[in-house]
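A single protein chain has been removed from this complex, and every other one stays in its place.
Per-chain numbering from 1; labels A, B and C assigned in written order.
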Amino acid sequence: MTADISNKTLIDMHRRMVRIRLFEEAAGKLMEDGKVPGALHLYVGQEAVASGVMVHLTNKDQVTSTHRGHGHLIAKGGQFDKMFAELYGKSTGYCKGKGGSMHICDLELGMLGANGIVGGGPPIAMGAGFSAKFRKTNDVAVTFFGDGASNEGAFHEAANMAALFKLPVVFVCENNGYGEYTAQSNHQAIVDVADRAPGYGMPGVIVDGMDAIAVYEAAGEAVARARAGQGPTLLECKTYRYYDHVGVRGMGLKYRSDEEVALWQERDCIDRIEAHLIEQGISTQRKLENVHKSTLKEVHEGIAFAEASPMPEPSALLEDVYA
Amino acid sequence: MTADISNKTLIDMHRRMVRIRLFEEAAGKLMEDGKVPGALHLYVGQEAVASGVMVHLTNKDQVTSTHRGHGHLIAKGGQFDKMFAELYGKSTGYCKGKGGSMHICDLELGMLGANGIVGGGPPIAMGAGFSAKFRKTNDVAVTFFGDGASNEGAFHEAANMAALFKLPVVFVCENNGYGEYTAQSNHQAIVDVADRAPGYGMPGVIVDGMDAIAVYEAAGEAVARARAGQGPTLLECKTYRYYDHVGVRGMGLKYRSDEEVALWQERDCIDRIEAHLIEQGISTQRKLENVHKSTLKEVHEGIAFAEASPMPEPSALLEDVYA
Amino acid sequence: MAEAIADNSERELPYVRAITEGVREVLLEQDNSFVAGEDVAGAGSVYGYYAGLLDEFGPERIYDTPISEEGIVGLGVGASATGCRPIIDLMFMDFLGECMDEVANQMAKMRYMFGGAATLPLTMLTMSGAGASLAAQHSQSLEAWICHLPGLKVVQPTTPYDAKGMIIAAARDDNPVIVVLNKMSLGLMGPVPEGPYEIPIGKANVVRPGTNYTIVATGRMLHEALKAATQLTELGIDTEVIDPRSLQPFDTATVVESVKKTHRVMVVHEAVRFGGIGAEIAAQIQEDAFDYLDAPVARVGAPFSPVPYSPALESIYVPSAKSIVAEAKKQLGL
Partner (left out) sequence: MAEAIADNSERELPYVRAITEGVREVLLEQDNSFVAGEDVAGAGSVYGYYAGLLDEFGPERIYDTPISEEGIVGLGVGASATGCRPIIDLMFMDFLGECMDEVANQMAKMRYMFGGAATLPLTMLTMSGAGASLAAQHSQSLEAWICHLPGLKVVQPTTPYDAKGMIIAAARDDNPVIVVLNKMSLGLMGPVPEGPYEIPIGKANVVRPGTNYTIVATGRMLHEALKAATQLTELGIDTEVIDPRSLQPFDTATVVESVKKTHRVMVVHEAVRFGGIGAEIAAQIQEDAFDYLDAPVARVGAPFSPVPYSPALESIYVPSAKSIVAEAKKQLGL
């Protein structure tokens, strides 16, 4: 399905996906090299979801993210320099070094933060959607969450309230088949998280999360419904994370087969959109390579910025607790 | 549908229903008269549900209840004397006066307690079902909860886990159309709570909760499924509470019409089963009246027992905190 | 300033109506404020303290929610981070259990985790306290949990006057503020000025002056402490009674100043004594006024058990003027 999508949008989505991929590859390497502390949950593999959704949103539309949040911020327009600086714990980072990967955010962009709490996002997004409706703006709120998160009570309560109040909210479940090291079949007795939608009185839609165009179209409908005051949608994107739950190789556990990983990688979302762009004559190999190249340059500049930035002063410790 | 139900069971159900009704009428009066303290949530109107479910259970099957818990305890075999004593806060009560109406229980009967927390029961029943499966008994666990409670995250988590682990649990939603003073249409965007069942991978069944025989049959299937190791069922019983959310007249709010109340009362579960028993020649007016009479006698004896019982000694205050 | 306004008014209102007025002033003053919670609209809350607000402000300002405490607080967090000033109602403080993640991990921390980028002008009203035979799950005083959470403010109004003024102060504050109400105080009468006024957050109230003994009493215990003070005065103990009013931030200075004068002090609250806010207050007093203390800081709180149902037990469970006096006598060797 490629109907109704402009070349500009395709190129825009591609660019967002590449930006996520290259940022994440670099971030993973920094973690492996011990240059950034804490826990990093890489988004690589799932780029089509964040990008396909985010192209529908303005900076006034609100997004809540997860522990796996870099992709959402980048797709919403996040700057590499402030992001890397945050991962390094530097004062120039998005959160002045106080939040790190799991709380990275940009409120100017309407990115209400990664969240270290699984299921932490949906209630907040529901609240942001409530706020939009209350203030009679035309904004929507989108909450990203995993298959694992769909088992949290917080998701349930938020979904029910969003449907009840007909809030402009889109629930985007990124079903990557695992919650940490536990396969979906070991955490819920259903195959499609979208099956939960009718229980709240909202439509449930399933889409190939490795196909940016498919995500784009389904998200477009869900966002349009929300903006039109028709209430929330549960959009389930079937996707996959290439690296481990945390970091690149994680704990080194064998909880999924190499074949399975390879199978999903064959359906890589970036390969796919690039093939499409070239086939349709929308772009060229060379132009696409340039996107990678310039993005990589930005990655390096971002890292350099982060490395050159100062650590927070001790006096920062007790700042920002209260307004 | 009257298939497969013995006369004995019908008479048993009727007796349980009458016991609940007369206990509750008396309890309501005691509260109005200021004889019992605290908050009393009367079950009158919903008797068919507790009775139709409980006739399938043994004392080793576990039940969790709600704030509206007297009916569940009575249907499971609870004794009036200990119940009234508990409402009076006496040392001879089921909880030695420490729990009151909202925590009334009888663990010997497999009645794991009323619960002051809306949504408090399902996770505990799920745990009891887990326990039965783990210990390889053949027992089941039944959790009663309201339409309002179905919006609590606790219900969601328990339902998902029960389905995942194929636990011998029956989720009985007593949908009486209101959570306190809020109509169902103002607390969820669905009409049938049973619609939530597919989202957990369990069957959802809707039954007329004013018809003890219908409840009996549906509950029988659900309990049989559970005992056979086929996992949980969500059984929604459409029912109604005749009195206010709390006490007899509650806060005196007008949140439902007299016509609505009257309409439900026309379908009264006790009238209905009594008509059936007489029509079918299973019982006689006289015999049924005797059930009421002897129950009433037991009510009076229970109250007398409670009134004659001593209050707990001050020394009891710090007992029973730890084993 | 609050005091100046107080003088203008002889009007008396019960605590429950003072709450209503406080919320009403907020709704009049702040277009982006609304009330959301279980049975707050149609029923005006099960305590009736929002009564009339639905009629006056309409369903676009007062929202009944599902029974979903985590969702309700999430609504408040998300809405307050995006331009609203919500008043969120948690029917019983005991239900903190259902929404503690939203309170502790999101509401309290969002601003800090985001390096100051988020502002959450959120007010949460909740009902605490024993005394109504509501048993272990509807009678708790759990303020110690939330006072231990940097990022939150916690206030506990004890009089109608304070209830109105602290709700207004809480709603005007750009931080999340939890207002801990008391269910046994709903009928308590007291002067309440018309119009808006603020009780400053973070300032204790010396309710009764005294010279040689201090009682710091929170919530409903203030009234028991005042009764106890009268009895103690008859024993020659001229008791100063302080109501902290704000638990977080806590006005250590006012308490310490009193203790430096009186040299003997007791802290009283309704919560379980072990690990209650009284422990923090006692610890602070002995830190800051060690050399002035003639006796250990005494603490009165509930004993170490859940709240019992039976009136026979609950009445001895909840601290009272009697138990305060008894403890004071023990402390002072009388």
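Here is the rule we use: a contact is a pair of C-beta atoms (placed from the backbone, for glycine too) under 8 Å apart; a residue touches a chain by one contact, two chains touch by 3 or more.
All of these numbers come straight from a predicted model, not from anything done at the bench.
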Next item on the list: List the displayed chains that the omitted chain touches in the full complex.
Entry: A, B, C
Margin query: For a quick check of understanding: of B:73, B:112 or B:251, which residue touches the chain that isn't displayed?
Written below: B:112
Note to self: For the chain left out of this view, which of B:45, B:123, B:179 or B:250 touches it?
What the structure shows: B:123
Checklist line | Per the touch definition above, residue among B:87, B:154 or B:251 touching the missing chain | finding: B:154
Checklist line | Residue touching the undisplayed chain, where the options are A:72, A:90, A:225 or A:241 | finding: A:90
Next item on the list: Just name the one of C:78, C:121, C:244 or C:306 that touches the chain not displayed here.
Entry: C:306
Item checked: Touching residues (missing chain, whole complex) on chain B -> 62, 64, 93-99, 103, 105-107, 112-113, 115-117, 120, 122-132, 134-135, 141, 153-154, 157-158, 160-161, 164-165, 319-323
Check: If you put the missing chain back, which residues of chain C would it touch?
Finding: 94-98, 100-105, 108-109, 112-113, 135-137, 142, 144-145, 147-151, 248, 250, 271-272, 274-280, 282-283, 286-288, 290, 293, 295-299, 304-306, 308-309
Next item on the list: Pick out the residues on chain A that sit against the missing chain.
Entry: 37-39, 89-90, 95, 97-100, 102-103, 115-120, 148-149, 151-154, 179-182, 186-188, 251, 253, 255, 311-312, 314, 316-318, 321
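We adopt the following convention: only the chains that are shown with their structure count from here on.
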Next item on the list: Provide the C-alpha centroid distance between chain B and chain C, rounded to the nearest whole angstrom.
Entry: 36
Next item on the list: Can you check how far apart chain A and chain B are, centre to centre, with Cα atoms defining each centre and the answer in Å?
Entry: 45
Notebook entry, point to check: Which residues belonging to chain A are in contact with no fewer than two other chains?
Noted result: 153-154, 157, 160, 164
Check: Of all the residues in chain C, which ones touch at least 2 other chains?
Finding: 65-66, 68-71
